[in-house]
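Heads up, this is only part of the complex; the chains shown haven't been moved.
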Amino acid sequence: MSVSVQEADFDLSAEVAALSDADTGIGAIATFIGKVRGEAHGNKLQSMSLEHYPGMTEAELARIEAAAVARFHLTASRIIHRIGALQPGDNIVLVIACAPHRHNAISACDFLMDYLKTEAPFWKKETGGDGHGSWVDARETDDAARSRWHSGDA
Amino acid sequence: MSTNENAREVTVRYFAWVREKVGLSEERVTVPPDVKTIGDLARWMQSRGDGYASAFAKPDAIRAAIDHKHVQALTQIGAAREIGFFPPVTGG
């Protein structure tokens, strides 16, 4: 279990290997990567800036990860979230969940992303093709997605 | 300057558009004794100047944390060391 908040990109294969190479109890590894898309709400995106709440972010991510480990009996897990200036196509977030069997690993990825999207203190500001910057609005569908897991579980 | 025994000093931090409207990322604030809850604090913030009035115009649009934990409008400020105000989160 570990979480990182960083400007640097991550290497998917290296992160998976670090988590799983030494443990032959792991039969299933699910990963999720979120990337910056080239369009936002039908408008071309020039760049994105990610702000966070230092101190609180790490605490929230660790809390969310611990909830997933307990709920899905994970053997290992990892969350990396990037901050700072990002371009279309750049990676934003990586979650990895390792478990003996597949459904727990895949469900844990789903759960981690739903909680991360609604509880981890990150904020995106998008700069469009016209150079105009605007803060991204939170999506009600993200709250609805989290509530699938029953409120208060993480 | 006399200090009421119930007045408390806390660090308040602002993020995203709350930070931009307030014009500060962090400050030490002396909380008046009649400000008991996070909701009280958000409403009191409106009185502190134009930037604050704009940032806190719709308290329901703002989320808060006490000492790095999410809290609700009705949560007591209590012995908080640090309070954060920010929009609903949009990471991931």
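Quick notes on this one:
Every chain is named by a letter (A and B) in the order it is written, and numbering of its residues begins at 1.
Everything below uses one rule, namely that a contact is a pair of C-beta atoms (placed from the backbone, for glycine too) under 8 Å apart; a residue touches a chain by one contact, two chains touch by 3 or more.
For clarity, every value in this text was computed on a predicted model and none was experimentally measured.
Overall stoichiometry of the protein chains across this structure file: A x2, B x2.
In this text, only the chains that are shown with their structure count from here on.
For the pair chain A and chain B, the distance between C-alpha centroids works out to 27 Å.
For chain A in complex with chain B, the touching residues are 34, 50-53, 55-56, 59-60, 81, 92-93, 113, 116-125, 135-139. Looking at the complex, you find that chain B touches chain A at residues 13, 15-17, 65, 68-70, 84, 86-92.
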